[in-house]
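Note that this complex is displayed minus one protein chain, with the remaining chains in position.
Going by the order they are written in, the chains are A, B, C, D and E; count residues from 1 in each one.
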Amino acid sequence: MSEHPLKPATRAQLEKVSVATLATALYKRGLRSQVIQNVHPLSQKGRNMVGPAFTLRYMPAREDRNQLVEFRNPKHPQRVAVEECPQGHVMVMDSRKCANSASAGDILVSRLMMRGVAGVVTDGGFRDAMNIAQLDIPAYHQRPSSPTNLTSNEAIEINVPIGCGDAPVFPGDILVGDDDSIIVIPAHLADEVAEEATQMTAYEDFVLSRVAAGASIIGLYPATDEKNLIAFEAWLSQQNAKVPAE
Amino acid sequence: MSEHPLKPATRAQLEKVSVATLATALYKRGLRSQVIQNVHPLSQKGRNMVGPAFTLRYMPAREDRNQLVEFRNPKHPQRVAVEECPQGHVMVMDSRKCANSASAGDILVSRLMMRGVAGVVTDGGFRDAMNIAQLDIPAYHQRPSSPTNLTSNEAIEINVPIGCGDAPVFPGDILVGDDDSIIVIPAHLADEVAEEATQMTAYEDFVLSRVAAGASIIGLYPATDEKNLIAFEAWLSQQNAKVPAE
Amino acid sequence: MSEHPLKPATRAQLEKVSVATLATALYKRGLRSQVIQNVHPLSQKGRNMVGPAFTLRYMPAREDRNQLVEFRNPKHPQRVAVEECPQGHVMVMDSRKCANSASAGDILVSRLMMRGVAGVVTDGGFRDAMNIAQLDIPAYHQRPSSPTNLTSNEAIEINVPIGCGDAPVFPGDILVGDDDSIIVIPAHLADEVAEEATQMTAYEDFVLSRVAAGASIIGLYPATDEKNLIAFEAWLSQQNAKVPAE
Amino acid sequence: MSEHPLKPATRAQLEKVSVATLATALYKRGLRSQVIQNVHPLSQKGRNMVGPAFTLRYMPAREDRNQLVEFRNPKHPQRVAVEECPQGHVMVMDSRKCANSASAGDILVSRLMMRGVAGVVTDGGFRDAMNIAQLDIPAYHQRPSSPTNLTSNEAIEINVPIGCGDAPVFPGDILVGDDDSIIVIPAHLADEVAEEATQMTAYEDFVLSRVAAGASIIGLYPATDEKNLIAFEAWLSQQNAKVPAE
Amino acid sequence: MSEHPLKPATRAQLEKVSVATLATALYKRGLRSQVIQNVHPLSQKGRNMVGPAFTLRYMPAREDRNQLVEFRNPKHPQRVAVEECPQGHVMVMDSRKCANSASAGDILVSRLMMRGVAGVVTDGGFRDAMNIAQLDIPAYHQRPSSPTNLTSNEAIEINVPIGCGDAPVFPGDILVGDDDSIIVIPAHLADEVAEEATQMTAYEDFVLSRVAAGASIIGLYPATDEKNLIAFEAWLSQQNAKVPAE
Partner (left out) sequence: MSEHPLKPATRAQLEKVSVATLATALYKRGLRSQVIQNVHPLSQKGRNMVGPAFTLRYMPAREDRNQLVEFRNPKHPQRVAVEECPQGHVMVMDSRKCANSASAGDILVSRLMMRGVAGVVTDGGFRDAMNIAQLDIPAYHQRPSSPTNLTSNEAIEINVPIGCGDAPVFPGDILVGDDDSIIVIPAHLADEVAEEATQMTAYEDFVLSRVAAGASIIGLYPATDEKNLIAFEAWLSQQNAKVPAE
């Protein structure tokens, strides 16, 4: 268990902010490489993927260790990972950015969905991607890839620190994915970054409303002109007034 | 004519299985590189592309041999290939994985469609891709590419063995494309692979139904627990009972 | 102001021809590298993007010059470019083909839209791409990219000659983008190329109608058989007859 | 300790055969991906590097964990690995094929040399490569790279299975490097492969002598003409006669 | 036999000019893509490689067709090509720019040398590169590559038009290689280009002598200032005077 388990309130906040906003919040803290590169959603889900990372590491396949019979082994790390990834977590695979063979297919991803896993990510590719796109679980990859993973990758370690799309991922780090991409938030920063991004999002929404009304961005974004901060406070009160108490 | 023409029954089977399943069937036979890499459908057709390969090979263009006037030559290999690709075949182009210029455009692909060609594939790109996507013929490429092929490629040979997306393609090999990608089945293996993939697909459908019902994949996929094979037989009988005799 | 401002009649013509056709027209003139490579529309707009280029050049970011505070500078070239790009122009960014960080996001692109800019292009990536795709302004990039541009790029010069996707772009050159890609027409050639492409498009439409009716492409495309030119003239008269005078 | 420690006789044989010959011996056994790709020696040593693999795995660096102060930690995995790599072993680093920053520099490699390590390999790059090339220890990399490894890589695990230049490397596998490249021999195959390669090398030397004398390769390489095998035996006796008993 | 066999006088001229100068001479004729990209000599020979192209085309390997036993076939295209490449010609291989396995090794290249072949070129890599570098035959490749070519390439056609390093190569085209790279001269242009390059080289030698004496390049290179042409003529007479009549 992570020292910094994901709080429900933080999860709720992270569901409502964009990866871009989170990237800026981490940038302020000197973290510049937390967005997973070259990985995108198989289908738009209309909601963010949020959850702590549960990792699987692949290494290059050696032919004698990667015949189809290997999958008959109930301890095969890929199959074990699928059965052990905790509910609400995101399974993240370091496929060495190699999409020449699959990281997983629709059967394994269906199983993850049934087990309540929050999402699945690889910097390689999924087979049966056309089917996975229809499942009720967010999935992210580089491109569809039909060959079995045995062709070029061997699952070798579960829940160790990995790279995914050149981003560092430690087990328990909080992953947030939107329709554009995915970011890796170090677990100990999740609460403060979620809070900050929530506030940034409010201001960005205000900015968008002003820009849509014809305002210039100079002085507005960022708010170097104090008047804009005052107008934002007014707008915010108005917005909050619109939302009935739950 | 290939020594191993595609039988209608085999074609029918190949229309109903996925490239992923076929890739596994070939993997069992030691063939690991038969999926065309980095090539995807311009639009989802809701059906597989199936047909024997008819090939066209491109080489790098030399400027003095590739002025627009060349297309006035009725023997230009690209135009000849479009007129000679047999009905029911798939036209496959070795564009040297170069998508900086087009392998073909909507006029040639329309002509292929009218001629009853089963599909068209390039490891480069199509121009007028937005229009080709609307045509009633499956088309696969790397990415849209508007410049005329003369810019970087010269069509040089028809129906010789080629590479396409790093996969070997011999004239007469059977190509199968789904919404994810394309696989090249050596002609002499088509019948047995189609049969095996059909059976594998039945089992995978069973597995998906069990996973959707909450089953673990251990012992089920692959079927190392005998009980699952028995349950599969039962499920299969039930499925077949559902299908009225034609 | 360009020596060759875009005439309304030329703009109207360019809105109705494809990038592929324009690429062929430029190819005839010895220009082979004018299509921006590896850049595609965020969403299909059902209309061409047309306008003179207004450029922004990025260089690699040096960390001490690219902290978030830089955006507070009202003279920051990226923000200035967004406020100064003339109405009806296309803002084109040389992001060094680097999509590891964003060239711009939805707020800046919204502002460009409000200012009447004709489109926005980068050979890097946009953040908030999912939102930009919904805006009423054509936008083209390589792939979504959530990190702030400060991460790897610094906006350094406005309206100088640049490269974009390996194509040369001079301020004032006419950009035309369709659902496939974008081409850069040297400003002094815009009128003649628009006219020629319009005529080529008419002939291509005729060819497509003939191919759809079962005609072979030999002799038809290109029109080496004189009969086809005669048939084209007849078809053209018929087409024109169909269009009521405006 | 490996279950298959490297025998002195096997080491002696591996010092006298080429990576090319070993690659063919492994190819016969179905192993096609054991040569480390895109990695070459910093300088020619005139002798093979031979030894069991001791591995170090890098992951992408996260800025807050990779400040210079980290090196003050006596448990830093990179430094620990340098002090613990056993004598006669080869230190192999999985640097994710990223040569934008260094995997190590001349001080660490000097220390490895002093400790009797048999060689050092990375699929990234060395800093101070010009100095390392002069040291009396074989070193292999992709290209020189001056930035400290903290810039993009964090040493995270010692002596786990890794990928290096797309080849699978398990701790204890036998690495052999010549002036061209490096091969990874699974530990349990080392003896038989060394023996077979030694015999192949004898025949190849014979072939080279025949080719130098004007012979055709047909029937000679491989020896499909029995006469060549007989001639080889004669040549071999002659060669052995030349070598005085030790 | 080419319609344009290489004349001894042309060969003699081509031995004394650089690829750079030849590239400029072809550029004047509209040929911009004749230099083989990303291929370099294994060792500097101190003389140009010159000869007509004899080609070998590789395609991606299919495992069942590329077991070691294939080399026992006396008709294997790679072995046949090595025995049939005419004396004085250059053997050029289209290895699909793939250097993951070898295009040939020291035995085959030794045989080519013994047969009087003028050089050997691949856009992949050679195995035993360290030995090939020592042979008395110019050899060019991308990088050393130890695995047998069967691993990823199958030799499929002899003496057809190919691409090599993105340059078009037709059988009989004249290849010239220096210590930097290789250029492909269309056979019918060889005489005039050799002559022109010889004259250009004389002027460039003059320019170098002037620059070495402190002259500015403006007006000198190219010779826009007439005085430089006059000085060149004088220098040339002087140079010729230095060379005793043969």
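Methods note: a contact is a pair of C-beta atoms (placed from the backbone, for glycine too) under 8 Å apart; a residue touches a chain by one contact, two chains touch by 3 or more.
In this text the structure is predicted, and so the values were computed from the model without any measurement.
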{"item": "Partners of the unshown chain among those that are drawn", "value": "C, D, E"}
{"item": "Sole contact to the chain not displayed, among D:P8, D:P74 or D:G214", "value": "D:P74"}
{"item": "Identified contact with the non-displayed chain, of E:H4, E:H40, E:R65 or E:H188", "value": "E:H40"}
{"item": "Residues from subunit C at the interface with the omitted partner, ascending", "value": "29-34, 59-65, 96, 154, 156-157, 160-163, 166-168, 186"}
{"item": "Contact set of subunit E toward the excluded chain (per top definition)", "value": "18-20, 22-24, 27-28, 32, 35, 37-38, 40, 44, 178-181, 183, 204, 207-208, 211-212, 214, 216-219, 221-222, 224"}
{"item": "Subunit D residues touching the omitted chain (full complex)", "value": "68, 71-72, 74, 79, 82-83, 100, 102, 105-108, 110-111, 114, 127-130, 143-148, 150-151"}
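Note that only the chains that are shown with their structure count from here on.
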{"item": "Shortest walk length in steps over touching chains, subunit A through to subunit E", "value": "2"}
{"item": "Most central chain, Cα average position", "value": "B"}
{"item": "Farthest chain (mean CA position) relative to subunit D", "value": "C"}
{"item": "Between subunit E and subunit C, distance of the C-alpha-averaged centres to the nearest whole Å", "value": "40"}
{"item": "Chain contact graph, described as a line, ring, star, complete graph or other shape", "value": "other"}
{"item": "Chain-to-chain touches, reported pairwise for every pair that qualifies", "value": "A-B, A-C, A-D, B-C, B-E, D-E"}
